[in-house]
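All protein chains but one are shown in place.
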Amino acid sequence: MANKITDETIDYVGILAKLELSPGEREQAKKDMEEMLDYIDLLGELDTGDVEPMSHVFPIHNVFRDDIPANTDHRGDILANAPAQKDGSFKVPKTVE
Amino acid sequence: MAKQYETVIGLEVHVELATKTKIFCSCSTQFGGAPNTHTCPVCTGMPGSLPVLNRQVVEYAVAVGLAANCQINQYCKFDRKNYFYPDNPQNYQISQLYLPICHDGYVEIETGPDKKKKKIGIHEIHMEEDAGKLIHDEWEDCSLVDYNRSGVPLIEIVSEPDMRSAEEVIAYLEKLRLLIQYLGASDCKLQEGSMRADVNLSVREVNANEYGTRTEMKNLNSFKAITRAIEAETKRQIERIEEGKAVVQETRRWDDNKEYSYAMRSKEDAQDYRYFPEPDLVPVQISDEWLRAIRDAQPEFRTQKQERYKKEYDIPEYDIDIITSSKHMADLFEETTALCRQPKKVSNWLMGETMRLLKEKGMDPEDIHFTPGHLAQLIQLVDERTINGTVAKEVFEQIFDRDVDPDVYVREKGLGAVTDEDTLKKVIEAVVRENPKSVEDYRGGKKKAMGYLVGQTMKELKGKGDPGIVNRILGELLNQE
């Protein structure tokens, strides 16, 4: 089964991933994704009907922190790398029209 | 005949939990504070930072679930919800989709004058992290991001579409708020955003089997806004249907000033959250012992409290309803009563002066901050006749506002009742001298004149005369020939 990636799909994935591809990149991306998906479809050969999906390799659970405040004010450090800041906050393009 | 419609409402209620620290880092959850002063690499999404779950969040979530008659998923996990927005520093929110901590519960509400009972189903309760706050700059064309709230723990309580009116919605929210406040899991303040409700609403013809297409409404900051938004959205949807247009499934933002909601649509906001299991956190396994411990630690809820008050205290049922409508008020009542052993008097202070002042100052019962000991002392001061009722009200205002120690306050302000008989006698003699007409009236049989003379005496004493002694001495003087 050969996968077909349409322009709409590439645009849609671009919205999800916040990536804007140039026309050249788009064609390449379509081709790459089709090839990768064809390759991934190899997994279809496996009968995984009764297999539980495994996200964690070992059964560790209940890793907790106590509810005790520890952090002090790190604002200077936190903001030091900001591309734009104002009044102790991160500055971004206006979020409401 | 015009078609009859029915409104179908489900709620997604977000509640900020009353933990001291955030859900995945040790930053303070304190409300307020200069922007970004309660932040660290974890809650600002710095590269390489990792989350560690706050145990207290699990305990609160389970406690709320039990109070809302939910099944507890003793094995639950976190998932990532992916979407880009600047208030969300990682551009994903850690939440629960596949195995939420609680599911399939209900709360019972009562509506109408006949207190009609109805169960509102709870589909699930899950744990998640709050987002930061966006402030829109007034001077520049930009927004400012403050991550102080980023990572504050939330539970989201998702109801079934079981509500049919704004009244039921408010009753449901009140019920949830009461349960959660009784648990101490949150203060549930709509104004401050520690309780937020998104309304999922659709309409359909009465007796229809299928649900209509629903919309989701956000930004509802008060019960009034919720009521208005439900009415407006119901009307809007019915109008569309009547016009033969379809209702579009969308998210709408309510503007309470304009009393209008508008669609939050953008082609850049594809509602495709690409949930997948959060690899940086491990599952939560709630043992039977742990569950039992949380169950055993559940407080007495309102209904049980009401029953107990009826048995234990000789106060009217109306008072009991009001006092138990706030956990904080009920605590105050019980603690004060334990100290002074006069439930009726404590109740009177709460029902009377306290409620009056709350209303006057636009405060919630949760905002009361005086200590039970001070109210108990005040009651004692009145009992011992150290002060009279008028002065007591004045002192109470000080207790209410600033939690003053009434003993100290009365002493420092010299408000103690005048009980010294010689002092009183001198004042009364002067009053009798200066009001011969009233004295004559009294002696002539108009016993009411006595009241006027008492009033004059109290005026001279600036209200501090002991009424009993004043009455006795005055009586003695007037009845002398």
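Here the chain labels run A and B in written order, and each chain numbers its own residues starting at 1.
What we mean here is this: contacts are C-beta pairs under 8 Å (C-beta built on N, C-alpha and C of every residue); 3 or more make two chains touch, one makes a residue touch a chain.
In the analysis below, contacts and distances are computed from a predicted model.
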Chain excluded from display, named as in UniProt, from "Na+/H+ antiporter subunit D", "Pyruvate ferredoxin oxidoreductase, alpha subunit", "Inhibitor of KinA" or "Glutamyl-tRNA(Gln) amidotransferase subunit A": "Glutamyl-tRNA(Gln) amidotransferase subunit A"
Full-complex contact with the absent chain, from A:7, A:27 or A:77: A:77
Residue of B:92, B:172, B:254 or B:290 in touch with the missing chain, whole complex considered: B:92
Among B:138, B:210 or B:268, the residue in touch with the chain that has been omitted: B:268
Contact footprint on subunit B, counting only the chain that is left out: 41, 44-53, 80, 82, 84, 86, 89-92, 145, 266, 268, 272, 274-276, 279-282
Interface with the unshown chain - residue positions in subunit A: 9-10, 12-14, 16-21, 25, 28-29, 32-33, 35-37, 39-40, 42-46, 48, 51-58, 60, 63, 65, 74, 77-78, 80-84, 90, 92-95
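Just so we're on the same page, only the chains that are shown with their structure count from here on.
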Distance between the centres, which are taken as Cα means, of subunit B and subunit A, whole angstrom: 39
Touching residues (chain side subunit B, partner subunit A) in the complex: 19-21, 25-28, 34-41, 44, 46, 52-56, 58, 75, 77, 82, 84-86, 134-137, 140-147, 267-268, 270, 272, 274, 277, 279, 281-285
Subunit B-touching residues of subunit A, taken from the complex the two chains share: 12, 15-16, 18, 55-56, 60-71, 73-75, 78-79, 84, 86-96
